[in-house]
Every structure is written in C-alpha cells, then in structure tokens.
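Excluded from the complex is one protein chain; the other protein chains are retained at their positions.
Up next is subunit A:
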Amino acid sequence: MSRYVIGRIGQAVLVLWAAFTVSFGLLQALPGDAILIKFLNPELGLGPEQIADIRTSYGADSPLVVQYVHTAINFLTGNFGYSIHAGVPVGDLIVANLPPTLWLSTLGFLLSLVFAITLAALSALSPFAWLRAFIQSIPALFISTPVFWLGILLIQIFSFQLRLVPIINPGPWQALILPVLTLAVPISAPLAQILMRNIDHVLTEPFVAVARAKGASHRWVLWKHVAKNAVLPTLTIGGILFGELLAGAVVTEAVFGLNGLGGLTQRSVNDQDIAVLQAIVVFSAAAFVVINLTVDLLYPIFDPRLKVRQGVVA
C-alpha cells in the first residue's frame, strides 16, 4: 500500500518536473522578447545601454542552462519571478486572478456532473428503446459544440432575448451563470457517454441477472448494483477532464470578459510575458497532478478489489 502511494507521488513529481522543463524550453524558443516589446517603446526614450542594463537585471542574456537552473531553484522556493509587463511578482498576479477561475471551474465541473448523471439516469430508466437512443445521442451533440459559439449563443438568448442576465455590471453570481453553463456543456458530454456505456455494460454482467433472479426490480438493480460499478471507472476520466476545464477557462473567460487565470494567460501571451506564462503552466500542471493523484489514492477506498489481499482462501 505505502509502496503504491510512494510510487504515485513519485510519478506526480516527475510529471511536474517534465511540465516545467518542456514549458521552459518552448517559451524560450518563442520568437519575440518581452523586454524589447516593453522598453523599446520610443515614448520611454531609453537608450541601448539602459536597455542592456535592464536585460542584465532580468538575467535575460545569461546562458539558457543558467536561466533554467536559476528559475527551477526559484520555483522550488516559491519565488515565481516578476512579471515584465505588470512589474509585480507573478505569485501575486496568480493569487489575484485565481478566485474567479476557481469558482468557474468548480461550479462548471459540478454542473457537468449533474448534466451527465441526469442524462445517464434518464437513458437507463427510459422505457422505450427510441427514447434511450435519442438520449444517448445528446452527448455527441454536446461534445461537438464549440465553447466560443455556445457562449455567444447563450449571451444572445439569456441576455439579449430573454434579458434574464444583465450584460453590463452583473452581480458576482449573475456573472458566473452563463460562463459556468458554457463550460459545463462540453465537459458533461464525455462523462455522460462513459457513464451510459458503463451502465449498459454492467447491466449485461451475470451478477445483474442474479439480482433480477432474486426478485429485484429494474430500479433496485440500477441503484443498488449498477450505479457504483458504473461510476468507478469514470473517476479517472473525471480527473483528466479537469485539464479540459482549465483549457476551456481561457476561451470562456475571454468570451465573457472575466478576470481569471484564463484572462491572465491570454494577456500574457499577447505581451509575451514569459515569467507569468511559465508560472501558469506549472500551476495548472500542479493542479492537474494533485487532482489525479487524489483520484488514484481514493480508488482503493471505493473499490474493495484494490485493497491489499489478505490471505483468505480456505
């Protein structure tokens, strides 16, 4: 057991290191230079020597290996560097922009769970084959809906047509309704699909026939036998989908003008603010890794087969 835990944590650390290294390499390889973008602006009137000084102070011209080691050590000690564009510590920027994104993704994920479970339950309980076929085709529609298009469509309907959500100066909760909806729809699709397929598969298992032979009704079987067996394999997918949420947040926040991590990412890309981007990548990777690690470590609690075998066979 402890071996399993240590192994999983080791993997998580390895993934983080890889994410850091790859993003470092890619960001360095990008054409363009944040310092030049900001300080070569003629209005600032800086001479070449002054710019060279600034470059030295940021360590921009030291060899890549030195920069890499330097950045790595700083990250390990919790120092994520300074944003070239905003001139404030990157850590502060992230902390300031985190809450909207956290709300958005948590609520989006919960709502997608509600969608997925509702669809799966409707499909499992539907008495007609045609109705079930129809419900099972909904996720395919959801997953092929582009986030930006859905966002704009929702604004059109709810804000302009129905005037349910104000566009200008909405309250903090009102502002979240449409983005959360936009995010939840595409995330719910794969969850619903996997859940439905698992339910159909578990329903063909011999132990379901045994339960029916005991006199259990269809509902009883679904609730007492199928539900847990069908949900277990979706845990992993749920963890992976969280990654989608972060990616989806970039577009969603841009469409709805939210000031979250997604918006920060977008602005930093425009400004080529490498320090911020580097920190966001590592932060997202860390969130992703921690969630998946939690899922992995929780599995043995839900699934008795994954607990250590005690020698029982008598």
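Here is the rule we use: a contact is a pair of C-beta atoms (placed from the backbone, for glycine too) under 8 Å apart; a residue touches a chain by one contact, two chains touch by 3 or more; residues count from 1.
The rule we apply is simple: contacts and distances are computed from a predicted model.
Missing from the rendering is one chain, named in UniProt as "ABC transporter ATP-binding protein" (options: "4'-phosphopantetheinyl transferase superfamily protein", "Gfo/Idh/MocA family oxidoreductase", "ABC transporter ATP-binding protein" or "Xanthine dehydrogenase family protein subunit M"). Looking at A:85, A:225 or A:267, the residue that reaches the missing chain in the full complex is A:225. Of the candidate positions A:31, A:63, A:172 or A:206, contact with the unshown chain belongs to A:206.
Counting the whole complex, the residues of subunit A in touch with the unshown chain are 3, 205-207, 209-218, 220, 224-225, 228-229, 232, 302-305, 309-310, 312-314.
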